[in-house]
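Rather than the whole complex, this shows some of its chains in their spots.
Lettered A and B in written order, each chain numbered from 1.
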Amino acid sequence: MIISMRIGASKQDVDHVCERIADFGFRAHRVEGEERTVIGAVGVTGDATNCQESLEACPGVESVVRITTPYKFVSRKSKQSRTVIKVGKTEIGGDRFVTMAGPCSVESEQQILQTAHAVAAAGATVLRGGAYKPRTSPYEFQGMAEEGLRLLAKAREETGLAVITEVMNASEVELVAGYADIMQVGARNMQNFGLLKALGRCSRPVMLKRGLSSTINELLMSGEYIVAHGNPQVMFCERGIRTFETATRNTCDISAVPVLNELTHLPVIVDPSHAAGRRSIVPALARAAMAIGADGIIVEVHPCPEKALSDGAQSLTIEGFNGMMANLARYAANWQEDRGTR
Amino acid sequence: MIISMRIGASKQDVDHVCERIADFGFRAHRVEGEERTVIGAVGVTGDATNCQESLEACPGVESVVRITTPYKFVSRKSKQSRTVIKVGKTEIGGDRFVTMAGPCSVESEQQILQTAHAVAAAGATVLRGGAYKPRTSPYEFQGMAEEGLRLLAKAREETGLAVITEVMNASEVELVAGYADIMQVGARNMQNFGLLKALGRCSRPVMLKRGLSSTINELLMSGEYIVAHGNPQVMFCERGIRTFETATRNTCDISAVPVLNELTHLPVIVDPSHAAGRRSIVPALARAAMAIGADGIIVEVHPCPEKALSDGAQSLTIEGFNGMMANLARYAANWQEDRGTR
């Protein structure tokens, strides 16, 4: 940690900061410049998180810059090998690019089974579908709840697909885990810390979607919550961030994929559907996700998008999904070869 | 609702859209332009929310623009008079500018009582203090939990201040409501819909903080959740949004105050502490909040900011708070006179 004192900070201020540094378990090194004093706080056993916050409030301090990362378990430094998460026959973070596909919401038995068979036939290995839906408006369809979970389980039985579905509340973790293979945390819940802690005590893998305006660092910290509370099976999902641009629903921060690959050993998934917000550019974004080195994608598919109870505009038709999968297949060899360069 | 068809959309596409409009309870009016057809969906009893989503996914549709607001209860159109929320002797949304003040976190009995007495003496009428703390890192102080709530209640007894404190999980609403006068929803939970629904069934007033990257429309929709589920006592809080600027912790969207005053009958509070992120500019921001017509402010105050377990850098000292309150008092007459112009 590097503490820059203000110009004109008193010797008393500097001494005080050095004492506080010691209080938190670090050693202080002073560097006296012509204009101001800069202090380095050195040591690996100190409590950097709380020390930083305290120093920022000390008299005479201009800024505190932390050098070490604030996360441990999710850091690539903490684990030599990349994490591979097994779900049924699928490995996420392994040697094959993974496609998760399905409707935004589970709407009926007929809808989810038809979609499941279609996406499985086209090469998807994980079925997505929401039973609990976070909706901006209280007047929008809120999901089929447990009945939706039962239909997802039925689709799994029929197709062999693993199931990913969203959990919105800590109190529902156990229920959802009874049906799902992967627990999804939605963008709006990325910093719902009660939910993260509950998922830390759950034995299912978790896919954590990046919040609309969350930094990559905050995404990693939310992953850290889950791992620190006991569950090491976490994957991250880039699904577009909120910016000034309105030509797309969100702005796909595609660079987040290589940045995360540098910082963490955990798998990274891209959601081109929510990033784009309209189906016409979803296949192109999926190609980019594959080329840049994501471990997989999660895509919305609906047998009849205009009848969808949510996200119809960004859902691929089954025909569109088939076309996209055929296109992506041509990139598989390149993807595998580029893996090593991460 | 106005539906613009693509250039070259077929007559069949247009007919189909008109049928769907009728399905959702509206009447369709076609306007045939030289280049394209535009369709108006007219009526007050239709289901606009779900109709819009469906039309966006129909073949041949370029865009759907909704004219009516998607919220009802929180809209100024739904209620002639402005809502005044009574909490103990304090009226929020009434004829006096309200100051809520206190530490970020409750840390000890001595700390909360000292602060409570000090802010009450300076003119605050509501005590803030977190017992459950949403923290980016799992390694940061997470709050004193119920013990913190008990200390807040003790401070209320001693000082007569009303108490506002944050609730993070739907499962804790009842517990927190047993101690708090106002239930605070933090920025990261603004779209935690399970929590919002639980607060709709609660009898305490709720202060809903705007999410870091939430639009004003989304803030109103989250308020609508609470009211639609049964609790009409909602106030909104502008606390700064996330932008590219790093000179302040967040960017205080001060214009949100008059915009909300145009759109809703509910009170609007400004949090200059989180917006600024450092104490030196908090008093100036508080003045701006008052001048622009907010109903009140919520401010962080700590007897010794550098020992604060959270948000020390942006907490005012008690001396600083006293100075700010003396300054604001000079604006009270102008504030009251400007009320009528909202």
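The rule we apply is simple: a residue touches a chain if its C-beta (ideal position, glycine included) is under 8 Å from a C-beta of that chain, and two chains touch if they have at least 3 such contacts.
Predicted, not measured: the structure shown is a model, and the values here were computed from it.
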Full complex stoichiometry in copies [only 2 chains shown in place]: 4
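We adopt the following convention: only the chains that are shown with their structure count from here on.
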Rotation in the CA alignment of chain A with chain B, degrees, nearest 5: 180
Chain A-chain B separation of Cα centroids, rounded to whole Å: 26
Touch list for chain B against partner chain A, complex: 20, 47, 49-50, 53-59, 70-71, 134-141, 168-171, 188-189, 191-194, 212-213, 218, 221, 224-225, 228-229, 242, 305-313, 315
